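Comments concern the structure below.
What you see is the complex with one protein chain gone and the rest in place.
By letter and in written order, the chains are A and B; residue numbering begins at 1 in each of them.
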Amino acid sequence: MTGIELRSLRKTYSGNDVLHGLDLTVTPGEFLVLLGPSGCGKSTLMRMIAGLEAVTTGDILIDGRRVNDIEPRARGCAMVFQNYALYPHMSVSQNIGYALKVAGVPKAERQARISAVAGSLALTDFLDRKPSQLSGGQRQRVAMGRAMIRSPRVFLYDEPLSNLDAKLRVAMRLEIRRLHQKLGTTTVFVTHDQVEAMTLADRIVVMNAGRIEQVGTPSEVYQHPQSTFVAEFIGAPGMGLVDAIADPKRGVLCLGDGQEVRFDAARWPDLPHGAVRLGLRAEEIGITAHPSAHTVMARVELIENIGPHRHAHLSLSGCNLIAQVPNDFALQSGAQVAIGFDMAALQLFDPATGRRHAGQNVPLAERIAATV
Amino acid sequence: MIERTPVFDAIVQVLLVLSFVALLLPFWVVLVAASHDFHTVNQVPMPLLPGRHLFENLATAWEKGNFSRVMVNSLIVAIAVTAGKIALAAISAFAIVYFDFRLKKLAFWAIFITLMLPLEVRIVPTYSVAADVLAPFEAILNLTGLSVDLPQWSLLNSYSGLVLPLVATATGTFLYRQFFMTVPDELAEAARMDGSGPLRFFWDILLPLSRANMIALATIMFVFAWNQYLWPLLIITDQANFATATMQLQKVVPNGVWGEPPVWNTAMAANLIVLFPPVLVTLLLQRWFVRGLISAEK
Partner (left out) sequence: MNKRATFSNSWLAAALLLPQLLLVFIFFYWPSGEALWWSFTLERPFGGGNEWVGFYNYLSVLQDSRYWGSVRVSVIFAIAASALSILLALMLAVFVDRRMRGHQILKTGFFLPYALAAPAVGLAFRFIFAPDAGLIAGINRVFPGLWNPALDGNDALTLIILAQAWSLVGYNFIFFLAGLQSIPRALLEAGAMDGAGPLRRVWDLQLPLLAPTLFFLLVINITDSFVNSFGIVDIVTSGGPARATELMVYKVYTDGFQGKDSSLAATQSVILMVLIMALTFVQFRFIERKVHYN
């Protein structure tokens, strides 16, 4: 199994830095997802690993060997492109087998390997068709077959699901994950869709503006976002952020409109007195019919029904929050409601830098006990 | 049509048919004139229906115009120009679109400027180069102080003379470039990931993809080369061996070499022979021809 190492990798296009010196290690056999908004440099990063973009400075190591100046074909990577990049004039079997043909593999062996790959992707009946005669999902599988047939050391996926409709996307997601479980090949997967990232990844690399914001498992990234960027980007909906002034001595967070929220200052022993940003997820905000010392008042702006529950869009001290509300809870937009927070899940960020104030993690049992 | 406008449609239909008849009338007149005997064709007004001497006139024209020979010459030239142009255009457009190198801009402009000036406006000096192809190199070498005497290599009275100057323009290169620009970048990248180098990519992927483009270019170039008139007229003095079909038209003009009272019937028969190949190509491959023309000019 193959590991990849990036050392202070930089990429510059005509004087503009696209990647600002990244360090990253992909452990052997891992499914790593590069996640970020468009233009954050995630595709460029993957294309550099593939060898399709030149490295400006820094090093790329595959299995400990520096590959900066090695042609793509010699790096042992296979890639699935966003628009699949199937050769339109070749049949499915020619598409899948092209890499072997270039490598000079004898025809008989080629055929055998093509049918093995086609079999595992349920493409056997389509081998003689042209790409234009296939559905989106089938094209996607041909692109995967083309990558698989070379038994590559690394799979690279460049937003492979973004051209599929919602239902197919879920199905293909499972197929990709299943393939990884079966083969165990080191995989790097680029996407801007955080649901895809959460469901597929062993680890997620969240990128923004050419920098890595955070590397971690899906639950780490979800529960302990290291920056407001990650907090807002991950999760549907993203984490709600509310500005406040922290007063650790009194153990309260003062909101802009004068309301106060008590918090467990012991979790942040080093927190100074001053501006902070509270981070709370929808499921950590509860609307209650009984205002108390632990609740604050917010205004309901809008209610969205999403099936299993509803999302109430709230305005709290001029900031927008989303709370998850059970379907049977009576609620009207425009109403003033009392809300309580799951204080154990609370995250605090430094508004100046956007970074998270490191606190002590709280055991789950205590979290439950502290819930309003 | 969006709404139903029967009266307007009828007027349009009539105008269209009238224009159709008017525009195709010259073809008809040529055909009719070529099918009558010498006296009938000179009647005023001329007959409007074909006569019975078409094949006789074609045979006479064929023999007098030495068409057994010149048709073959024209065919050789047209095919060579077409093939040469396609080959050159494809590889130079490939280099310009898919490679990154210094002087790329310069090479691009050096080639595309030639679109501006057709052969006809620079015939005098081009003729002198064709008479001594190595002269430019000799002149350059002499400028650098080396006094060399390169052998004189003349293209006058040769197939290469008929072909090479016509190949040396950028029409095809431009067409191919436009096409290559529309091929998704990912295809080249996928090919690279699959292990193929530039030439392999060109041969396995790019050429098969540009088949339609190639047919379009081939139709244009064939017609263009077949219809060349001024250039062959200049450089071919050995008319017995190297004359092309289109050149022969100059000889069949009444009052020309054949002299005497105008023999319009054989002149028109000769015209029919000369215009037949390009008209046939146009009719059969019109879709490609039109597509080529339009994309070459975009």
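To be clear about the criterion, a residue touches a chain if its C-beta (ideal position, glycine included) is under 8 Å from a C-beta of that chain, and two chains touch if they have at least 3 such contacts.
All values reported here derive from a predicted model rather than from experimental measurement.
If you put the hidden chain back, the residue from B:Ala59, B:Val72 or B:Ala110 that touches it is B:Ala110. The chain not shown here is touched by just one of B:Val72, B:Val148, B:Ala212 or B:Val253, and that residue is B:Val253.
Note that of B:Leu54, B:Leu150 or B:Leu164, the residue touching the chain absent from this view is B:Leu164. Looking at chain B, the residues touching the absent chain are 1-3, 5, 8-9, 12-13, 15-16, 19-20, 23-27, 29-30, 33, 41-46, 88-89, 91-92, 94-102, 104, 107, 110-111, 114-118, 120-130, 133, 136, 164-165, 167-170, 173, 181, 185, 188-189, 192, 198-199, 223, 226-230, 234, 246, 249-250, 252-253, 262, 264, 267-268, 271, 274-275, 278-279, 281-283, 286, 289-290, 293-294, 297.
The criterion applied here is as follows: only the chains that are shown with their structure count from here on.
Here the spacing of chain A and chain B, counted between their Cα centres, is 58 Å.
Contact residues of chain B toward chain A in the complex are 184, 186-187, 189-196, 200, 204-205, 208-209. Listing the residues of chain A that touch chain B in their complex gives 47, 50-52, 71-73, 77-79, 81-83, 85-89, 98-99, 102-103, 146, 150.
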